[in-house]
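Missing here: one protein chain of the complex. Every other protein chain is in place.
Let's turn to subunit A:
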Amino acid sequence: MTLTDQANALLRRVPVWLVYIVCMAGAPWLFWLGVSGGLGPEPVKGLERELGELALKFLVAGLAVTPLRRFLGLNLMRFRRAIGLVTFFYVCCHLLVWLVLDVQLLAQIWADIVKRPYITVGMAAFVLLVPLAVTSNNRSVRRLGPAWRRLHRLVYPAAILGGVHYLMLAKGFRIEPLVYLALIAGLLLLRLPFPRLLGSSSRVGGDSGVGRG
């Protein structure tokens, strides 16, 4: 048994509900830190940023599922829906903190969305993710058929917009947003046809899985 086989065997024994619980626990934990002073004397911005970064991390993890299987044989497909929905969960938390705790004023929220390009970009990413979250159930997969796969390619532009959103809000030249953007770009590039030429993986890449991105 290879290392990959062992990992896959282990992964098969992990229940999906556990992934949901463990991955979403970050939100109440951060919220508790914010209330109890663990995020410093000005917790709102910290909470907002941490939730946004978690959303980006899960977004990257979700984009990595297919390349991991294709190039390393590591099978995380069972968890892909969970990873996607956890991403959306953190995007919603991030957005809610921004709306309710950060901006606060209804009039200013709309002004910010249309006036501030980095917020426009972030909102666009959110809007693109909504139909994906709504159709993340077996019934939608069955009903939409091949259209489901096409629809869920919206995660690609959403990911780029998410990365750009982070880059645009940075004050000064910053490394972190560039790392996220590079990861996102790299994972999207791996989906282009040309990596199939790179040898051994071409066979794995050819099989068909429902909802493969």
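Points to keep in mind about this one:
FYI, a residue touches a chain if its C-beta (ideal position, glycine included) is under 8 Å from a C-beta of that chain, and two chains touch if they have at least 3 such contacts; residues count from 1.
Assume contacts and distances are computed from a predicted model.
According to UniProt, the chain absent from the figure is "Protein-methionine-sulfoxide reductase catalytic subunit MsrP", selected among "Carbon-monoxide dehydrogenase small subunit", "Transketolase", "Protein-methionine-sulfoxide reductase catalytic subunit MsrP" or "Electron transfer flavoprotein subunit beta". From the options A:G40, A:P131, A:G145 or A:G186, the residue with contact to the chain not on display is A:G40.
Residue A:L101 is the one among A:A7, A:L72, A:L101 or A:I160 that touches the chain missing from this view.
The chain not displayed touches subunit A at residues 34-35, 40-47, 101, 104-105, 108, 111-112, 115-118, 168-169, 171-175.
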